[in-house]
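Missing here: one protein chain of the complex. Every other protein chain is in place.
For reference, chains read A and B in written order, and residue numbers begin at 1 within each chain.
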């Protein structure tokens, strides 16, 4: 009996000696596979993200003018100039972006909730209806609001003729029109991730909350809202980032004092041909957005969100 | 009038221009990335080739061989059409007379975006594929000249210009001796208003500063126009203004904005805002108001204020690398005949550079509305009120103007 035990121990140790070497070989081969599979993505990232990013940063510090041309000159003070000159437009962009995103959330959530919980057989129809305006060009559907909100248009014109609002009242060319446009244009991008998240919530868990004395309000606050957090989070990023960088809404619906950083970048590029300024502002915008996203992810707990999603 | 409604223009051109402008701007931003990339890589090289060597252009012209093709880049709604846009009678006449086929492309939606599109190509020493293009006398035109990206015109082949051109387009400040350009159309920048909303007649630029219209005054986001109207208000001729004048002008513009008078600084969409009643009074281009009236917005009025109007010119020019330069010259010469100019003018309705076209429109085309309009065929008195834009001598000057006026619109 003991002999057999020893023999087995011997065989075991021999196996133990061979195994690590073989395992190591295999591990290298196997470990490389995901990276090899990811190669096209890495090349894509390099070509279409890192190279443009580097050239944008380089251009930010370029010197020259459009006549003689711009060349790299290490003029990093451009970043400070950009902030000095345009901090108001930068702050305004973040303010509009945040406000518009919150309003979008406030509108998108009930819509997504209703479709997910009460849409019944027609869920996809309702989603399609939400998406419908987005088949029209971004600019055209924004311009449509110029018609709808026109001072003497069918909406305000009518209200004015009834004497319900002052003759001088207007919405167009104010920050509210810009924020409204941002909300309108961001709606579908918020509804979709929210819908996906809410749709995923186990109805039995919602039932359980009711069973455990949670009235509809606390069922929503304690169960549905936290469980839809991944959608709230994803939609916020999607909408906030596009809103902050937007310039079309300010251009079409805005007025004096509603310039956003996107408009400044556009002016710097096309009108002033000040490419370094345009690049510096773009870089600053990107940097600030990344900081904002980072802080946001920290505050709302990335891990927890991933856990809910799992 | 009836002719215009038959012309198949169902979309409001101002609106469309507004849209296309914005759309191109977005595309332009994408290009900004590509351009930035190119510049970072080619920066020093670009700087080196920026100044092309002086050439003996007379000799160059003599070497050119006639061709039977012409590629013509222009703005939308800027030429006569027939058969619902399928035909351009003026171009067809040209083909009949010269045997040159014209490829007419409506690819220019704004001076700045178009310049941004062609500049990298020209900088790389390549042909942009156009033989003739139309651009306004703004900074981008100056830039094209400074970069040596335009072919000087061969005057020998342009006898009609000498014979028929209005004095207002001969040897302008921005292109002395018409070295590079001939005017395609001109236009006035004055004031448009809706008397039903202003409830009074408008005669002066000061009316754009009237607190009674607070929140309903339209100003232009084009800072050349914006700065110029303020200079006129102060009694300063923009073409002869100094930086100190600009700062004074900026001050009154800032006051105007801070008092809440300005509704918005508009691009081409200012005309839509007027049509909607969002603005009661606005800076405006003569041709747009003419077209808005024709479209049914009969309340709108264009007025040349007593302080003066701005006169701008859209100009034909030949970019370097053009494959058919002789064809381009032939068209320019052909355009400067009363008959061709009349065909086009009767459709376009800006300011005609060929005064003799008036008789043709009146007698042959039977359109007295257009022929008798002082906005299309201005009187001496009208021209006396007209001012030219300041011509920037360098990028530094242009930037200096921008640094004074952009803060107004960027607020």
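Criterion: a residue touches a chain if its C-beta (ideal position, glycine included) is under 8 Å from a C-beta of that chain, and two chains touch if they have at least 3 such contacts.
Convention: contacts and distances are computed from a predicted model.
Name of the non-displayed chain as stated in its UniProt record, restricted to "Arginine kinase", "Spermidine/putrescine import ATP-binding protein PotA", "ABC transporter" or "Menaquinol:cytochrome c reductase cytochrome b subunit": "Spermidine/putrescine import ATP-binding protein PotA".
Hidden chain, full complex: it touches shown chains A.
Summary of contacts with the chain left out: across A:165, A:212 or A:295, the touching residue is A:212.
The omitted chain makes contact with just one of the residues A:227, A:241 or A:260: A:227.
Mapped onto subunit A, contacts with the missing chain fall at residues 202, 204-205, 207-215, 218-219, 222-223, 226-227, 229, 304, 307-308, 310.
Quick note on the criterion: only the chains that are shown with their structure count from here on.
Our note on geometry: subunit A versus subunit B, Cα centroid distance of 40 Å, whole angstroms. The residues of subunit B lying in touch with subunit A in their complex are 15, 18-19, 22-23, 25-26, 28-29, 32-33, 35-37, 39-41, 43-44, 46-47, 50, 110, 112-113, 116, 119, 123, 143, 146-147, 214-216, 223, 257, 262-265, 267, 269, 272-273, 276-278, 394-396, 399, 402, 406, 409-411. On subunit A, the positions that touch subunit B within their shared complex are 51-52, 54-56, 58-59, 62, 64-72, 86, 89, 137, 139-140, 143, 146-147, 150-153, 157, 168, 170, 172-173, 248, 251-252, 254-259, 263-267, 269-275, 278-279.
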